[in-house]
Each structure stands twice: as structure tokens, then as C-alpha cells.
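Only one protein chain is missing; all other protein chains are in place.
Just so it is clear, A, B, C, D and E label the chains in written order, and each chain counts residues from 1 on its own.
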């Protein structure tokens, strides 16, 4: 099985981190193809940056989906996910979506922990977009500067474990470590927090495998059928092929 | 007062229709500047096309917002609205948002009427995104082909008046005519439907004027503060200026 | 354009304050007619006082609406608003409704700030009545005595600015200054608070103008059609005319 | 035990019907005192008429509550209920409230059946005001003229039994016969409908007895404490005594 | 009238406490029959223990319901309530359900107070199961050990009165004392807390009497009709009789 992971951030080091965690989480025989946004923000934290990331993800999928069995949008609040699900013939999962739905099987309410308050509104909107407010215990953010986006997981590991305790006090049964830069941290903190932790990349890889294995058909009805043919302007020719109906 | 209207569709004729309705709806002394997306779909109907439209809107605002007092996203489900609200120093309203909030002052439940079933999911998600499900009587769509997107309003006027009656039966107090191609139709059908009709473009222009007149400050806190400075790649230089903090 | 403002409180000084802020907020050419409840409470703060205010508002509208283009219920939680909307042939807006819907175009979550804890339940029920819980960051009240209802705005200006900061911490993108006695304060505090402030009276005047300009028809179907003819007892003859069908 | 029933409609014949059903439903030893609104509508069906009914109910309670153990607002959507609950020292229940909460113990979803479509919006708002949407299967109305409000129950008995079947199809486990003119009908139709029926007056009387027997204290905190002392104008002297703190 | 109370806990002393409070709360002429679970937990506090309690309650009802007019599930979060409502021909109420619905007539938001944090998730799920989140101000728990489940009410009376004050600060209009071991405490604390208190057992007994008096029919449609005949294995013969259709 071959899973395509599109990193909507333009930072290659984040892609590398994602790819390593993904390879580790994948079943034997699963191949990971990880690609990086060619335009947009170094690291997406706001709605504006997510708009660019959503477009960049579609371009990546247009170029690389051929021959893959499932695809992943690998920034926490899933820019472009619904759009990609319309366009691709293979299952697509978002990192936040996969983490939240997986967390729902581990507890009644999940908390999302992350390393910067700037991410809170986007993560919160993602919970609401998924209709999961009744399952959320809140988004909990560290409110302090960090040195380097590429090593923020290691830098803030202890602080995030403390933050998990605050989430437990607020009713969380399970914590999601949100944000691609925190990929891999859940495993390291597993025994330092009193409730289960969910890693977004690992959850997304397993859920992508699950969907691919279940082999659902591409819808030709409902709201995720392919858009009808339409004249498109100013986009790459590979992306244009998705809009030929 | 000067109001910038960005049409996320790439069709100039739609922009022309919007501009005419807007000029008619505006207060004396308001100048309308209407611009057209330079890339994306002729006419946006799906999540995938909206992703491109959102990006295109940001580019249009980056280029044209200077010297304007308020801005409008002029495709019904408001692609890029939240992002634009973060980036611009002037108020931004969406056509769907303005229509729905205006409708809330005319009745308890509003219906959205439109000319194609392909639009339903996107419009429905927009209601949910705005948290207005409790005020919605549903999205009602004609389910039949049309000849020309630029004259669909005139072609389907009688059918849309009938559809309004179905919405009344489903509990609507007020109907929104959704979709830029229907701009101007509300005035024509005013006396043919038993409940008030709201025109998206007219509502958006009046709401943009209202916000500009109320002169709220640009937030420097909350979730619509400007994103912090960040290195951006592969976007226009005018759009880049928004991301300098 | 002529806008009728009915103050459901019996205090003329509050009407004077409202009228002054309204005149300032109105477009050129808009005439403000402000009238005061002839029975009920000096200043409405509870459900019981609001019941009287609602009746008083209907009496005021019955007497003064003739010749006006739109009407405003000018106590924050909008006593009698739905009733007035059934009865009048012109658009009617509530001060709270207008403030909240306007705030929805300036941010994702609004807070309502006010000067007395007694007002909290009524304001909270108003949010719920409008179905806007998902857009609310809460009602925030000063919890300390004030000297004079007619000058409480000036007396508590600094404290309310502090309270706004607490609202920001609770997730507010925008603050409404709730309660007719605070009219005009938003403009004064504009640069002292990090997020936009909304003045109830100013928002209501602009929204009333907007509705009047959009010129929606009086519904003859839906839940805001005029009640059918019915024998009414013990009310003023002007109010009776509304119930002749 | 003595229970005060205030009929917010001005029609004495409706009060008589309510009183008869109430006397029949009451426990041995319970005395029913039924009084009729002195101003307002013959039979309340709209928000506007309910505003007048709410005021009329407060006047009735001010005059007659002395010496009673509990009080009932006896028009289906409970005009003035919250206000009365603030003012009175004894428990107050609404006919709709009592019927709906009682129905919640007989099934998962209740339907409200009534004899005129004009009542639907008011009844629906009452469900929403009580936060019981998740327990509602809808409001079902006969849509045909009736001869006499005082005998509509007998006239439409068979049609309402048929309507109950439609409600069952829509997921109702229990049906409320809404509207004071239908009082007493539930008992007559008991064996003609396949699910339990709830009579608003009977439920209200039993719930009023329940609250009186449980003997809860009058709150001096929370949102139903008595309003603080306030200068009131233009209301009866008996009603004024409620506002002396 | 004869009311059957099934205690899903296996502790006879809790049954005795319930029976005493029930007898005190009942109308003259009501006979209380109180029975104790024959298997399961001493005192139910978790979902797992509630599963056993639900089964035990059905067995108790199967054995003892004959000749009774109404039945009560007497553990706070109502294990087996929906199931019993399907099976029995007489009305069934839950202690939590009865307390919450009664509280809704005494205020807008109720708080549930209890003596151990272990009970919080189960009580919270019960609020959600009943669709009453909009009426809840939260579940408030003492977080400290207690000496004896049979005297925890007396031991913690003062602490629970303090806890009620915290609930008032969080918006409660009324407090429920949750958990069978706290039965009877509400009356003792009546004048020590500023808002009304609701006793679960007393509320349940009065509501059971109310339902019996209203005499609703056993549904033969809707979701609480008796299950069709089905072959059952490994349950008592008395319980089997419920499944003969």
C-alpha cells in the first residue's frame, strides 16, 4: 500500500519529521510518499495561511496522487481536506480529523494540546467544522515563545505533559498532540501522562490504511462526488485534470 | 465611501452584474470598485473550486484594498472571508454572511434559494460555519438545467418564486436568493412572494457601509488580529505585504 | 428616512442619551424620533420588568409608527421585538439583536459587557433566543454599585475597558457594550481596547437604515405575518388598530 | 392546598373549561382558583397577543396569589412565566412547560398537537425557550377553520386523533394536546391513539401540586430572585408591591 | 396508590434511607414498596457498575411490579430506565430524570451536587442523555474521602451547602442533591442555601404519583412499545414474561 502525505507547510524539515513518524506508524508493506507545499507559509497558524495551504495541497495531490492508495493532509486543521475528498478517487484523511475521530474511541472528551496560542482559533474552528464540540474538552496552548519550529516538540515536551494535566482537570479523557511539529511526541510522553495520548500523524497513517483496506467506492452522488466539468483558469495543468468531470 | 467587491469567480460578466446591483443598492456617495478573480473557476460551486476562489480573493484584496473603506467577498458561501478579515485593516463582509444576518432581522428562520443542486452542500456548510442552523429553514435548489450562468436569474425567475412557496411551507419567514448570478432578482420578485426576499449583493453593500460607518478598530488581539510576520513563498509580492506583521 | 426609537424604560434621560447617540450614528438625512415608555420600570433589568416594557413598546409603536420607515426597540434584550415585527408594516430591529448580528461580522465570538450583574440572565436569554450561543463568548458584568443610571457610562468607563480584557481572555473577538445607559461609550473606548467595540444604539440605527433601504415587503405568510382580526380588550385604541387583520 | 390558575386569554368560557379540567385532575383537598385576564386577546395565538397576555398574567397574580400555594400560567406557551417566577413567593408552572416536562417522562420525543396553524410559531418558540428541541418530534397543527373556540375540542376530536398518527410516524412517543381550548380532550381520546396523550391543564395542576408539596424555598440568589426595589410607573398598585424588593 | 422503588445498589441500608424519604414525600394514601438489587455493586458509581444495576433493576421490576401503579429507578443516573419503560405497563420514572425535570420548573439552570468525583461522568452523561445540557449549570462534586456511604449525607452536609454556593456562582438557579445516599438532605439544608434544593427521591415519588394520576395508556406504537416476542436465554422466568410480546 502506498500513502501520499501532503505537508501544506513549505518547510522541508517538517515534512521529514512527518515522514519519519509516519514510516514508524505504518503497517509492514506500507510505503510513505511525503511531499512539501511549494507555496505558502513556513508553518501555517492562521486562517489566512490555511487558505494558501489548501490550494498548495490540491496542487500536491494533483501531481502525486497517481498510484497511491490513500492520501493525507498533514497540517493539523486539515486545509483543503473537503476539496481534496471531492477531487481524488482515493480516500483522503486529515491529520486533525483522524486524530479526533481516533480519540473518540479512547474517551468521551478529547483535549487538543499545542505549543502556541496562535493556533487555538484554527484548531477550534476545525473541531466545530467536524461537528465534534460535544466531544471536545477544549484546545490547550502553551503561551510562551519557542526557539525553533523544527525542535519545538523536544523543547516543550515537559511543558506539554504539564498542560495535559490541566486538560484532565477540564474533563479530558484523552489528549491529542496537535500540530505537525509535535509529531512523534505522543510516544515519548506515553507514560508521563495519566490518560492516552494521540499522535496526529500516526493516527492519520493508520486511518488512511483503514480506509484503503475497506476499499470504499468513489462517490458519484452525494456531496463528495467529483465536480462537473468546468473551465478553469490560472492553475497548473495537473490540477486542471481534476476538473474535467 | 469606497467599497471593494472581489468576485471569486473568474467570469467578468458576473462581476458586471454584481457591480450594477451594488451601485443600485449603495447609499449616495458610495463608490463601488468591483474586481474579478484572475484564477480559479468560471463559477464556483464546490468545495474544491472554493479553495481556489479563497486564494484568488486574497490576491485581489492585496492588490486593491488600498484606499477602500470596506471590502466584500462576492460569492455566496464567502470563500476566504475569515482569512481576509485577519489580513485587512478595513471591515470585510461576505455575501452569504451579510444576507443571512440581515435575514435574521426579518424573520426567525430563513431559507436560501438557488438555481442548482450542486450548490447545496457548500451553502449548507456556510450556514453551519456561521453557527446559524437554528435560524435556517433549509437550502432549496432548482433541480433542472439552465442555459447560461449569466442570465440564469431571468430564465428561472418564475421557478424561483415557486420554490419560495415551498420554503414557506417548510417554515421560512424570509428567503435569500443565493449565488451571485441571482443578484438583482430579489427586487424583481418582491411582490410575487409572500415573505421578504433578501438580495445577497444588496445586503452585503449595505452591511459593508454599516461596518465602515461604525468605524471599528482593527483588532490587535482575538482571533482576527493580523498574523505575526512569517516567511511566505510563491505568492504575489502584494499579498506578501499582509504577512509582514 | 425617519426612524422611530422606542425606549422601553420610563426614564426620559435615557431616551435623551439614546437619541443623541442615534443622531450621531445616523446617515445624513435620517431623522430620529425617540419616545419613552409611559409605564413600567425606570430601567429594565429583569424578566418581570421586561414583560411591562414589551407592552409599553407596542403602545409606543402603535402611537408613533405612522410615517416612519423603520423602528427600533431600544432596551438591550429587545422586549416586545417579535411582537412588534408581527404588527408593524415597517422593519423593526432590536438593540441587542442589531448589536449581536453586527458583531458577528467583526469576529467569531462576541462578548456582551455591562455594568450590573442583575442584567446577566436577561442578556443571556436574549443570546439564546437569537440562537447565537455558538457565537457568544459570554456576558461579562461589573459587580459593584454605581451612582446614577444616567451617568454610569462615564463613571464605569475605565472598569469596562478592563472587563473587555477579561472577555478577550475568554475568547472574544469583539465586545458589545450592552444596555442603553452605555450608549455612546464604545466610541470613547475605541482605542483603549484591543478588539472592536460595538455600540448597541449605533448598530441598531444603521441596521434599521439598512433594512429600510432594502425595502423588504411586509410578510403575508410565515410567522411574522400580521395576526388575524381578533377582539381585543382593555388596550389603547391605537394599539387595537394593529389587531384588525 | 390552593392553586391559582391565571388564564391569559380574556374569554371566561375558556377559564371555565380550564377550571373544570383542573378540578378533575387535582388531588383530593386541592382547591382551584381560576381567574381571567382583564385585558388582551380573546384567545392568544401570536407573539403580539402573548405580550399582552404576559402583562395580564402578572396583574392577575398580583391580585390573587395571596394565600395560594402554587400558581399556573394557563395558556399553552406560558406568557409571563419567567417573570412570574421572579415575582411570586410560591412556585409557578406554565401549562406548556408542565406538559412538556411530564411528556419527557413518558417517551423520548413528544409531539404537540393543536387545532390551528397560527399557533405553531409560538409553540415552537416555547419548545426552544425551554431548551427541549432534542426531545421534540414537532408541532402538528390542523389546517382548517373551526366554528367556535369554546367547542373546538369536541369539533376536532377525530381530526386530532388522526393528527396523532402523523406525529407517531414522525417519531413521537407521546402527544401533548396543546392550547387551553383542548383541555380535557386527552382523557376522551386516551384509547383512540396508540401512544400516551398529555393534557396541559391536568399536567400543570399535578406539577403545581408537586412543587408545592416539595416546598422549595423562594430563591434569594440566582436568576429568579425577586428584582431589587425599583420605581414603577403606570401599573396597578397590587403589581407595584412585587417591585418593592 | 402503590409505588415500587427499585434500588439498583445492593446495599439494604440505602434502600431503607430511600424508603423513609419516599414515605415522607408521598401523598396520603400512597404506599411505598422498596426493593434492593440482588446483584451488582454496593453503590454504583461508574458505567460498568451501572450496566449491572440496569439488569438488576429489570429483574426487580419483573418480580415486584404486579399490583403497583408506578415504578421508580432509584439510583441517580437511572440505570435501566428506558428499558423498564419499554417493558412495564405502568409509568416508570428515574430519580435523576425526575429531579432534573422538576428542577427545570424552579429555575433556568440546575446544578447537580454530589459527594464524590467518581460520580461526575455518569451524572454528566445522564444530563446529556436527557438532552438537558442547555438547562445544566454543571455537576459539582466534593473531592475528599468520606467515612461511610450510609451516613455521608450527614457527614458532608455543611460541605455540600458550601458547594451549592459555588454552583450559584456558576449560574445555577436550583441545586439537585444527587445520589441515593444524599436522600433527605435537601429538606435539612433548605434554609442554608440561597436557592431551591431538589431531593431526588422526593421528586421521583411525586412525579411517579403524577404520572399514575394522569393515567397515560401503555404505548402500542412509538419507541416505548413493548418489544415483540423473542426467545430469551439465561434470565429469570419472571423477567422472561416481559418478552412474550
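Note that in this section a contact is a pair of C-beta atoms (placed from the backbone, for glycine too) under 8 Å apart; a residue touches a chain by one contact, two chains touch by 3 or more.
Predicted model only: the values in this text are computed from it and were never measured.
Across A:91, A:121 or A:227, the single residue that touches the chain missing here is A:91. Mapped onto chain E, contacts with the missing chain fall at residues 10, 38-43, 45-52, 54-55, 58, 80, 82-87, 118, 120-121, 125, 128-129, 131, 223, 227-228, 230-235, 242-243. The chain not shown here touches chain A at positions 25, 27, 82, 91, 93, 97-98, 101-102, 104-109, 130-135, 168, 171-174, 190-191, 193-199, 202-203, 206-207, 209-211, 213-217, 219-224.
Methods note: only the chains that are shown with their structure count from here on.
More than half of the contact pairs at D-E come back, by residue number, in B-C, the repeat among C-D, A-B or B-C.
Although chain C and chain D share one sequence, what matters here is the overlap of their interface residues, and that overlap exceeds half of the numbers used.
If you average the Cα atoms of chain C and of chain E, the two centres end up 44 Å apart.
Each of residues 82, 85, 108, 131, 134, 223 in chain B touches at least two other chains.
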